[in-house]
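For this view, one protein chain was removed and the others were kept in their places.
Moving on to subunit A:
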């Protein structure tokens, strides 16, 4: 390994035309745009991001193909809609995206990289906002792709027997992407508050699957009522176009509220706790 000490960093920097110490705070760059660029670079320079997203696609395509084949061979295709299987299919693959969302922040706490992040961008709210924006930019298109993959597989397997209405399909694909984005933001907020990857993913699984399953088992009216406002149920009108007990605008508002609440909790922890 070679080491150079001779001219010192200032000389090197001047030679390259970089700024001198005097104009430290002049010049452009940085700010919110800089934070977003940095978070974007960080997200895509980790292998785990690519692995998780590939896993999301596989976990969508696999169950979609399997489920469609089972239904088809059982002769249950009559009146099947193209997007009918979306909520079931996404139930599993959403956790690959939850992992990406969680790792954006908990991965930094686990490795100590968060200290680099916060010394580079000491405005805590800006860090969280940049992470959220980058997450939306990554997850929303992937959500569209997952919806497309699921519907494409259904179409191929069911063939002509299937009901295909372009308007409903578009609604379902957009709704899936919207639901997955909200769930990811929820995980990011929770991750910022909890700081632990395992804790965040466990808590998210609990909210998305655990509580709804438990409430179905209990079959208590009050608990079922509560469960119907959790993110998983709130996603149904977005993906399925259902209107009972509420339509997609209410579902979207609920999802937004869950994401906002988690992000607010995350922001509070980021502001108040030492890094």
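Observations, loosely collected:
Assume a residue touches a chain if its C-beta (ideal position, glycine included) is under 8 Å from a C-beta of that chain, and two chains touch if they have at least 3 such contacts; residues count from 1.
We adopt the following convention: contacts and distances are computed from a predicted model.
Chain not shown in the complex: UniProt lists it as "ATP-binding cassette domain-containing protein", one of "Aspartyl/glutamyl-tRNA amidotransferase subunit A", "LrgB family protein", "N-methylglutamate dehydrogenase subunit B" or "ATP-binding cassette domain-containing protein". The chain not shown here is touched by just one of A:34, A:148, A:210 or A:256, and that residue is A:34. Set against the missing chain, the residues A:118, A:163 or A:257 yield one that touches it, A:118.
In the full complex, the hidden chain is touched by subunit A at residues 1-5, 8-10, 12-13, 16, 18-21, 24-25, 27-31, 34-35, 37-39, 41-42, 45-48, 107-108, 111-113, 115-116, 118-123, 272, 274-275.
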